[in-house]
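With one protein chain held back, the other chains of the complex are shown just where they sit.
Moving on, here comes subunit A:
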Amino acid sequence: MGARNRREPCRRCALPLSRSRFLQGSQDNVIQAFAFYLFATIVIASGALTIVSRNPVHSVLWLILAFFNAAGLMLLIGAEFIAMLLVIVYVGAVAVLFLFVVMMLDIDFAELRAGFTRYLPFGLLIAVVLLCEMIFAVGVWNFADIGPDTRMGTIDPDMPNIEAIGRALYDRYLLVFEGAGIVLLVAMVGAIVLTHRERGGVRPQNISKQIKRRPEDATRNTQPEVGKGVEL
């Protein structure tokens, strides 16, 4: 995408995908552009702060802010459903889970950073290679003659977001979707196979045994004589 968008940044919000129903007219375009730059700046800034902040808890909080503003960007291009998903799934579940994990795990960050200078040349080398590849990829992108219309996602512009996603997931790509479900099942089975242990000496609750138990099995009437105890 890079080159094209960098040349005409204000078209960012007037791409064919943009179908925001509550912002129309020329003046609203200004508001849209303003909102875009606001969200985009915050996403980039909080993304950078996620990496550089020393306290991992702060990192996660910055990450949550980044997710939130990314949701705003999604809203701007008219992808309401994905925006909601970002807020509910990423902000609501994933990031909070991260936060718990980070707070619960006792990670010694000083130790993690110890190897930093030692591996720095190697890391820099890889970074340079990746950078060259990216420049290369962006460079050849313009030579490849493909417009947005040849790519996937040419759908009816009046179709609501959720319906379009649903059609792709449950109709066109049903088999892949179900396959992805089985991949998750395999992962779950694998995790249990590798970690589950039969532990002796525990007394788990046996619900069916509890339900089957009748009063006459559990209690008995005795009539001890005076001065004698109950035989148990």
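Keep in mind that, in the parts below, a contact is a pair of C-beta atoms (placed from the backbone, for glycine too) under 8 Å apart; a residue touches a chain by one contact, two chains touch by 3 or more; residues count from 1.
Throughout what follows, contacts and distances are computed from a predicted model.
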item	value
Chain excluded from display, named as in UniProt, from "D-alanyl carrier protein", "Glutamyl-tRNA(Gln) amidotransferase subunit A", "Hydrogenase expression/formation protein HypD" or "NADH-quinone oxidoreductase subunit N"	"NADH-quinone oxidoreductase subunit N"
Candidates A:Leu105, A:Leu194, A:Ile211 or A:Val226 - the one touching the absent chain	A:Leu194
Contact with the hidden chain (one of A:Ile44, A:Val96, A:Ala137 or A:Met159)	A:Ala137
Touching residues (missing chain, whole complex) on subunit A	136-137, 140-141, 143-144, 146, 150-152, 172-176, 179-180, 182-183, 185-187, 189-190, 192-194
